[in-house]
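Only one protein chain is missing; all other protein chains are in place.
As written, the chain order gives the labels A and B, with residue 1 at the start of each chain.
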Amino acid sequence: MYGNDFGPRDDAPLNAAETADYTQALQEYFDGLIEEDSRIEPRDAMPEAYRKTLIRQIAQHAHSEIIGMQPEGNWITRAPSLRRKAILMAKVQDEAGHGLYLYSAAETLGVDRAELLDKLHTGRQKYSSIFNYPTLTWADVGAIGWLVDGAAIMNQVPLCRCSYGPYARAMIRVCKEESFHQRQGYEILWTLSRGTEAQRAMLQDAADRWWWPALMMFGPPDSGEKAKDGHTAQNMAWGIKRFTNDDLRQKFVDMTVPQAIKLGITLPDPDLRWNEETGHWDFGEVDWDEFWRVLKGDGPCNAQRIATRVAAHEDGAWVREAAVAYAAKHAAQEEVA
Amino acid sequence: MTQAGWPLWEVFVRPRRGLSHGHVGSLHAPDAQMALRNARDVYTRRQEGVSIWVVASADITASSPEERDSFFDPAADKVYRHPTFYEVPEDVEYL
Partner (left out) sequence: MSAGHDYSGVTVAGPRERPVTDPTSLHTAYLLSLGDDALVYAQRLGEWMTHAPQIEEDMALGNVGLDLLGQARALLTRAGEVEGRGRDEDAMAMLRDEREFRNVHLVEQPRGDFGQEMARLLWFASYQHELYTALVSSADETVAGVAQKAVKEVDYHRDHATQWVLRLGDGTPTSHARMQAGLEAVHPYVAELGEDFAAARWAAEHGVGVLPSTLSDGVNAYVADVLEQATLSMPDEPRWRARGGREGVHSEAMGYLLAELQHVARSHPGATW
């Protein structure tokens, strides 16, 4: 999928950017590829900042997939029907797969998955804040599919055209597989909306809790005055990012509000109204204080999510070590034989 | 200890009979047998393949970016290798 590219088997950095022979010519070659909207491949020379940005973004994306297994995995044993249980297991399994595709893409940039996991476990790399919210009822499984996967897809589809080849190829595969995730979420909620009073209450409650966190998923405002502050301008110039956070957020609101109307629910924003003039839905101010607070660790589930992940990793250490020992023993035996 | 030393493997899948194996991604596994099994679980959940190859990433030799020009540019002016290079009368069929 990604096209790892392979070099001599020594410790030389994968990218010539780190070596002395990184010359003006190579910089021009990189700029030329970006200019013509071609793809950068693993062993191409690339600016160090481009490489670091990609590693951070792809790793954060991979971590989000892996941590994202937890809030949904929380409901596998309690899914209300066997059909839903099977779908949910397959979905959580897909998230694991997506994490793996993305770690592979990151590894083409010369980092090791173990190193990235270590950064996740020690809080040195982030994952999407959305997964620090709890899944309290079955309706939350539907709301995650509808709102969280919906927002994720909106973020991810443009990444299929990302300038870094392995990331773009991973995202094509992820997006293809994700398409069922959002639909199954909406189907869960659509079923609840036509169900009992208790089911409809469960649906409304889930929408109330997930709406704002879903809007936060697009990141802080980065258009207009704010455009100068963040990484958006550079990332767009590099072809890592194709739209601003605010554009994607608006697109998401415009797409999602009619779906909410169809479900017969309200969304927890008194300022939400159709704007004839712009042809868009106007919406209220996102609570960015909450966003930063949760991002920095003070969300309902931050500690729990990392603790679960670390425990799985540590509990599995003896298994991973055993497999290495076995492989070494048997490789040695084969050489003798 | 990095990944308790699980090496990286490249995975190639034949999507269906009649097609070649194509590269689909990579994964970590302690040895070839486990790599093959992991590849099945990670890369063929949706019937994407009928056959899988795994190759230790470290065993692949690749052309380097520095050799790019000398490897690939010389082919650029050999247009006579392509059928469209040749002029033939328009009313002759099956050429």
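The rule is simple: a contact is a pair of C-beta atoms (placed from the backbone, for glycine too) under 8 Å apart; a residue touches a chain by one contact, two chains touch by 3 or more.
Bear in mind that the values here come from a model prediction, so they are computed numbers and not experimental data.
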Hidden-chain contact residue, picked from the options A:Ile40, A:Met69 or A:Ala214: A:Met69
Touch residues of subunit B, complete complex, unshown partner: 6, 27-30, 33-34, 37-38, 41-42, 45
Hidden partner interface residues of subunit A, rising order: 66, 69-70, 73, 76-86, 89-90, 92-93, 96-97, 99-100, 138, 188, 191, 194-196, 198-199, 308-309, 311-312, 315-326, 329
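What we mean here is this: only the chains that are shown with their structure count from here on.
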Complex contacts: residues of subunit B adjacent to subunit A: 1-6, 8, 10, 23-28, 30-31, 34, 42, 45-46, 57-58, 60-62, 64-66
Subunit B contact footprint on subunit A (complex, rising order): 1-9, 16, 43-45, 90, 93-94, 97, 100-101, 104, 107, 112-115, 170, 173, 177, 317, 320-321, 323-324, 326-327, 330-331
